[in-house]
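For this view, one protein chain was removed and the others were kept in their places.
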Amino acid sequence: MDAILLQILNGLDKGSAYALIALGLTLIFGTLGVVNFAHGALFMIGAFCAVTLSRILTLSFTTIDPERTDFLGNPLKVETPYVESWFGPEIGTAIIDWSVPLAILFSIPIMAMVGLVMERGLIKYFYKRPHADQILVTFGLAIVLQEIIKYFFGANPIPTPAPPAFSGSFDFGALIGFDPNLIIYPYWRIVYFLFAGVIIGAVFAFLQFTTFGMVVRAGMADRQTVGLLGIDIDKRFTVMFAIAAIVAGLAGVMYAPINSPNYHMGMDFLVLSFVVVVVGGMGSLPGAVLAGFLLGILESFASMAQVVALLPGINQIIIYLVAIIILLTRPRGLMGRKGVMEN
Amino acid sequence: MTLIRKPLSRRSVLRAGAAGGALLATPTLLTSRAWAQGYLNEPTGSTVTLGFNVPQTGPYADEGADELRAYELAVEHLNGEGDGGMLGTFSSKALKGNGILGKKVEYVTGDTQTKSDAARASAKSMIEKDGAIMITGGSSSGVAVAVQALCQEAGVIFMAGLTHSNDTTGKDKRANGFRHFFNSYMSGAALAPVLKNAYGADRKAYHLTADYNWGYTTEQAVRESTEALGWDTVETVKTPLAATDFSAYITPVLQSDADVLVLNHYGGNMVNSLTNAVQFGLRDKVVNGKNFEIIVPLYSRLMAKGAGANVKGIFGSTNWHWSLQDEGSKAFVRSFGQKYGFPPSQAAHTCYVQALLYADACERAGTFNPCGVVEALEGFEFDGLGNGPTLYRAEDHQCFKDVLVVKGKENPSSEFDLLEIVEVTPVEQVTYAPDHPQFAGGALGSCNSGA
Partner (left out) sequence: MFGLDKKDTSLFFLVVVLVALAPFLLNPFPENSELAQFNAGYPDLMQRFLIFGIFAIGFNILFGLTGYLSFGHAAFLGVGSYAGVWMMKLLTMNVIPAIFMSVVFAGLFSLLVGYISLRRSGIYFSILTLAFAQMSFSLAYSVLTPITAGETGLQLALDDPRIIGVSAVDGSIPAANLFGLPMRESFELAMGGWLFTFNAGYYLCAVVMLAAFYVAIRIFRSPFGMMLRAVKSNQQRMNFTGVNSKPYTLAAFVISGMYAGLAGGLMVAMDPLAGAERMQWTASGEVVLMTILGGAGTLIGPVLGAGFIKYFENIFSKINDNVLYEWFSALPDGLADVLVFVIHPFIGKGWHLTLGIMFMLIVIFLPGGIMEGIERLGRLFSRKKKSETPSRAAPAPAE
């Protein structure tokens, strides 16, 4: 029982990342009708916003310590971050430790800029082009973006720890009445799950309860009519693209402490998130979120030793297998509408 | 147009002959057989070309970049530039700093992409287009095994870079291929006694293993050597190569009665699984009255950096570390550090040494002919290259030398100072019979000079 509960927790966690990326993809697809293969790269850039901020906070000046020597036997150069010398070591270290949460604020304007530039500079010329061209050009863009990151940050993963206050784990099981020490879960993963919930809720609330959101939803359903009503739907769609970029970026920032960011993490998520979107049903926002959590949980269950012993290799293919089964039984995914991307 | 561009010796003599023979074109027709008075890509000009095939894109690109730096340094030293590095400490004095056999060393580079297909394509282009006489490098066993087989077929020497799977010199060994790096068996044999001393003989181990060839051999090696010293293996679970989040594999560990977790992972897998394991509080856990421990059988400093503070206090093994204090290591760290500003990785070390060993073998054999080189390397005993007295065993072309057991450092003084050496396991303890079951199957075959 507790094993299953733990895997559900794991699944929710993984599912949050899938759901956030899939949500952004669906926003872009549903509003602009563009298949964005560079979405994984946006997730990756988000994670590197966290890395960049911690690099900025640890910008240092060099002093030479003649007492100690480096590996070549020369006097050791000691690097002291400016932040520490300005605010004193205690506060300075605390600021550096909190760089990931601070990066949330840092990343929002950056991701919005990246999104706007991408949409205005490139994507808008591809609205009328075939989806295959959109895939190709955004795929090219994804390669370019990740190579740029690699050029500046290298290919190795870069450790980006959570603040000390969140870096431990706690006894989740004891909290809800299980025996102690059975269900232990890291704080940060709970934070990630809650954070994802807040973001998803905020996006839905924005679409549901604001005039802006209403217009966008109307545009998703019938772009032409909304245009005929004299509403500049294009401008609103551009904003939606930026919002989708921010969602992907935030997903990346918060993911950095879970897995050390590297330049190809976007590509690792890209294929999975497309499967998620399609399983959820192209163009359906609730479908994307639902499928994200569903596949995350199933993937976790399939990794259990008992399951793998029964079906060797199932943990490798579960997502694809589920995708095939769902698409064969529900032709348009879980919540897809008729006529989207079918011919 | 300069003539120094490429040292395609076989091709250059040919073009000298053809261009000199007639002003424009008296076509000269050659077949690979007709050329076979010597051997494939025989250097006949004043230079010799080596092929450095390292990962330049993909997850191991940083490791590949470090290998390339080491090769460039080796070429400098072979050609008598720079401070000579380990040439001064190498027990064999055949190399004189005037290139190899008097020919200036030049090189071409390629990208393995850490894919066996791409690695073979790039090695082939070096052999066919650039006339490389030897291929070296790589950062994974899949690539090493694939390129080794290619070099055997084509008839050039392959000096493996970083490859740790038993199979490279086990079931997939080839006469033209040589490995200086240590292997899974040696990691297990070196780690087990240290682990027993540190953690006791009564331990229950849980293995998470990368689901591919290298993972299998490492799991087997560590399991067999720890079980021999009294440990129990509670469970072994395979994890997909593509996995990035290991939480679903870590949580069952919490619920088993295991008190040791062995992570048979490398590269990004290792960084993520170790980070996840620490996040889940495994290291703060007490099971069966003992502190829970984590072990990473194959350490690499570059990867340890990716895992950050999580490596502290965690045992593993490594082929070489820059903090070693023998003369060879010191000389190498000095010249590498002066040129690039930071200490070399173990991948850089093994590649540098392989380049030197190849050059030295050519000098001693008096020829570049792969069959002569194979003969010179087989059973060759040397010292002064950072690992103490070393033997290139003739039966399987594996180097036998001391193995380092290391531990993540508690208080690193710099971003390079992540590991501390716990023990230098003497070579006798990691030596095995050539027909050891973990290396069973396969045969060297006979050397191929491409003639």
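We just call them A and B in the order they show up, numbering each chain from 1.
Going forward, a contact is a pair of C-beta atoms (placed from the backbone, for glycine too) under 8 Å apart; a residue touches a chain by one contact, two chains touch by 3 or more.
A quick note: this is a predicted structure, and the numbers were derived from the prediction, not measured.
**Student:** Hey, which of A:Ile148, A:Leu175 or A:Leu194 is the one touching the hidden chain?
**Tutor:** Checking the options A:Ile148, A:Leu175 or A:Leu194, the one contacting the hidden chain is A:Ile148.
**Student:** Which one touches the absent chain: B:Val48, B:Ala61 or B:Ala277?
**Tutor:** Touches the omitted chain: B:Ala61.
**Student:** Tell me which of B:Thr47, B:Thr89 or B:Thr109 is the one touching the absent chain.
**Tutor:** In the complete complex, the chain left out is touched by residue B:Thr109.
**Student:** May I ask which residue of B:Val48, B:Val145, B:Ala160 or B:Leu324 touches the chain that does not appear here?
**Tutor:** Looking across B:Val48, B:Val145, B:Ala160 or B:Leu324, the contact with the absent chain belongs to B:Val145.
**Student:** For chain B, which residues touch the unseen chain?
**Tutor:** Where chain B meets the chain not shown: residues 1-6, 8, 11-12, 14-15, 17-19, 24-25, 27-33, 35, 56-57, 61, 64-65, 107-111, 115-118, 120-122, 124-126, 128-129, 140-142, 145-146, 149-150, 152-154, 165, 167, 172, 175, 211-214, 216, 238, 240-242, 442-443, 445-446, 448.
**Student:** If you put the missing chain back, which residues of chain A would it touch?
**Tutor:** Interface with the chain not displayed, on the chain A side: 35, 122, 125, 129-133, 135-137, 139-144, 147-148, 151, 271, 274-275, 278, 282, 312-313, 316-317, 320-321, 323-324, 327-328, 331-333, 341-343.
Keep this in mind: only the chains that are shown with their structure count from here on.
**Student:** Using mean C-alpha positions as chain centres, tell me how far chain A is from chain B in Å, no decimals.
**Tutor:** So the centre of chain A lies 36 Å away from the centre of chain B.
**Student:** Under the touch definition given earlier, write down the residues of chain B that touch chain A in their complex.
**Tutor:** Where chain B meets chain A, its residues are 58-62, 211, 235, 237-240, 242, 244-245, 247-249, 251-252, 254-255, 268, 271-272, 275-276, 279-281, 284-285, 302-303, 305-310, 322-323, 333-334, 337-338, 343, 413-414, 416-417.
**Student:** Quick one: which bits of chain A touch chain B in the complex? Just the residue numbers, please.
**Tutor:** Going through chain A, the ones touching chain B are 2-3, 6-7, 9-11, 13-14, 17, 68, 70-72, 76, 150, 154-159, 161, 167-169, 182, 184-186, 188-189, 257-260, 262, 264-265, 268, 299-300, 303-305, 308, 315-316.
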